[in-house]
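Here you go, one structure.
Every protein chain except one is present and positioned as in the full complex.
Here is chain A:
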Amino acid sequence: MFKTIANLQIGEKAFIEKLCLDNIPLKLLEMGCLPGIEVQLIQKAPMQDPLYIKVNGSHLAIRKETAEKITIVNY
């Protein structure tokens, strides 16, 4: 079972494993979501969506559907 950013607990950190490049638009890469980079889940919006993450020094909010496409590996 793949673990994705959407599975993270608030405050939990992990590394981005690989992006499903075909599904992930270029923009996310450009915003700093790169393979091998540490990602932390900061907060979830009230309905568990969108997710507020910290990655590569940037604080971003992405929708759950996008987060589910980014697989992670734990420490």
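By our rule, a residue touches a chain if its C-beta (ideal position, glycine included) is under 8 Å from a C-beta of that chain, and two chains touch if they have at least 3 such contacts; residues count from 1.
Rule of thumb we're sticking to: contacts and distances are computed from a predicted model.
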Exercise. For the chain omitted from this view, which of "Dihydroxyacetone kinase DhaL subunit", "Ferrous iron transport protein B", "3-oxoacid CoA-transferase subunit A" or "Probable sugar-binding periplasmic protein" is its UniProt protein name?
Worked result: "Ferrous iron transport protein B"
Problem set entry | Touching residues on chain A - with respect to the absent chain | 21-22, 25-32, 34-35, 42-43, 45-47, 49-50, 52, 56-63, 66
